[in-house]
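The complex is shown incomplete by one protein chain, all other protein chains being positioned as in the whole.
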Amino acid sequence: MTDLELRGVSRWYGNVVAVNDVTMTLGPGVTGLLGPNGAGKTTLLHMMAGFLAPSRGAVTIDGAPTWRNPAIYRKLGLVNEREAVYGFLTGKEFVRASAKLHGLPDADAATRRAIALVEMADAQDRRMDTYSKGMRQRMRVAAALVHDPAVLLLDEPFNGMDPRQRMHMMELLHGLGAQGRTVLFSSHILEEVEQVSGTVQVIVAGRLAASGDYRTIRRLMTHRPHVFAIRSSDDRRLAVALMASPSVAGVTLGKDGLTVHAGDYGTFTRALPRIALDQGVRVRQLIPSDESLESVFSYLVSA
Amino acid sequence: MSEQSVIHDIGYQRYTGVRLGRGYAARSLFEHGLRVAFGLGRSAKAKIFPWIVIGLVTLLAVIVVAIKAQSGEMVLTYQDYPTAVSTLAMVFLAVVAPELVSRDLRNQTLPLYFSRPVGRADYALAKLGALVAAVWLLLAGPQTLMFLGSAFTAADASGVGAEARGMLGGWVVSTAYALIFSSVSVLIASVASRRAFAAGAIVVVFMVSSGVAGLLIALGGDGPMAQLAPMLSPFLLPEGLRSWLYGTSFDVGAYGPLYGLVTLLLVAGCTSLLVLRYRKVSL
Partner (left out) sequence: MNMTIAWITARGLFGRRRFLLLLPMPIILIGITAVGLAANAPADELAEAVLYGLGVATILPLVSLIVGTGVLGSEIDDGTVVHILAKPIPRGRIILAKLAVAASVSAVATAVPMFVAAVMIDGVRLGLAFAAASVAGALAYSALFLALSVLTRRPVLVGLLYVVIWEGLLSNLVAGTRTVSVQHYVVRFATDLSGSAWFETTVSMAVAAVMTVVVTIAGTWLAARRLRSFSVAGETS
């Protein structure tokens, strides 16, 4: 169980602040680092991986700083965004070199395991400059996993992967997280984060905007109306009655049912059944429609 | 219910104005190349190196003028000037030629150029032209400065006339240097996509060929070998040409016209190879 901790970390380049006073602790499991392009995700990842010094604050893994500390790489695996690899090496040679550089006693066995994990055994004897982008990505993940690290950092790992490869990578990350490793991956594609991790760290314009499970985050946003999609036996009648309730901020009548903007989640969810019952309307479907990560994210970004 | 699909007219207009055509595009490429060579229109860091070189060559000209003003003696004639700064010119080329062509190769922007009215040959010639012009300015600029300085200290109008003729002779020599140096450098740079590799290759070719030529000259003693060997070196070939035209450099015996021919063939050959190189460009 390894903890990656950031305390008051900031990084600036002259007048431009890339990361602004971020404090977070990453524990076992998969965490998604979410943010729009230019939010500072890569800068943060590089600081966590010891490739950039924070201008202020400290980044530590189990108490040891990551900057200027090569020993940290025994516990850390990094898959960064740039796809560059040693094109002249075959996949197997590349992973094996990684194993040897980590000083593993049985480099061949570790290499076999790692390559099997990413399902690249078929192509392992071909030179890496003949690989497609997704294949190269997977080999890099294998090289980062070969020493069985407790912490794995991935910068936009699903970039350039086809749907099948992406699914496989997601399963892989999920499995690694379930084993108790601390896995952090960054992305700006919400579906990926939604599917792989429940925990997110949302970073916007260099600041940490929210952490935790995204559904819970949603509920914490009390000043935003909650949106529900309702289908009932008599939409219009229900709509009129709902407008009278103080917990409702707005109602829209559409072809497929009602869209209700509720100000207070708790009050509305208690009020709705009573109102429906009073009006004699049968509610067929009640779906919260803005609990997706996308809406949470858009609320956070526009805040 | 099916709806009619329609594209709405939101006032999008095609460009119907004047299109300036291939010549304009080629001229723009040339002008851009010249600006890149001297770091104009780029960040301060890109200006450091070219302007140091310009500073040094100008300094030499200023020193010559100052000495002339003091003692009346011209320690470095107009025609001697290019050979004095030839090493510096080579370093300038090793930096600028890759800047002009290798970057386009590395960033794979050639399809952007060639999918427009600019022809393949136009691109190659414009780049070559820009480099020739840059080197010529580097050599002829200080020569002009030397003329201006000398003209002010000249005794009379005929003195100014003599200086002017000297300067024109110097310009001719500078042109030879510019053509020879540039055509070889651009050709080498056009096959390398990394600037460092191209720079290294240019320096190696220039310096090793000079070394070999120098050796052969030493071996040749007074014979024909000593008169022919200089052709192998890009530093000495223009000097041979100068001897043929003005007789002011080393002895070329009867081989003067051969120098002219070799210069022509070298420049034409390198230019053709350059144009051929860009005929088939793959990513």
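Read from first to last, the chains carry the letters A and B; within each, the first residue is number 1.
Here is the rule we go by: a residue touches a chain if its C-beta (ideal position, glycine included) is under 8 Å from a C-beta of that chain, and two chains touch if they have at least 3 such contacts.
Predicted model only: the values in this text are computed from it and were never measured.
*Asks:* For the chain that's not shown, point to the residue among A:Arg7, A:His102, A:Arg126 or A:Arg207 touching it.
*Replies:* A:His102
*Asks:* Based on the whole complex, identify which of B:Val64, B:Met90 or B:Val252 touches the chain you can't see.
*Replies:* B:Met90
*Asks:* One chain isn't shown here. Among A:Met24, A:Val85 or A:Leu117, which residue touches it?
*Replies:* A:Val85
*Asks:* For the chain that's not shown, point to the residue among B:Gly119, B:Gly141 or B:Gly214 touching it.
*Replies:* Within the whole complex, the residue contacting the unshown chain is B:Gly214.
*Asks:* One chain isn't shown here. Among A:Met1, A:Ala71 or A:Ala244, which residue touches it?
*Replies:* Missing-chain contact among the listed residues: A:Ala71.
*Asks:* On chain A, what residues meet the omitted chain?
*Replies:* Residues of chain A in touch with the missing chain: 13, 18, 38, 40, 42-43, 46, 49, 51-53, 68, 70-74, 76-78, 80-82, 84-86, 88-89, 97-98, 100-103, 143-144.
*Asks:* Given the full complex, what residues of chain B touch the hidden partner chain?
*Replies:* Within chain B, the residues that touch the unshown chain are 49, 87-88, 90-91, 94-95, 194-197, 199-201, 203-204, 207-208, 211-212, 214-216, 218-220, 225.
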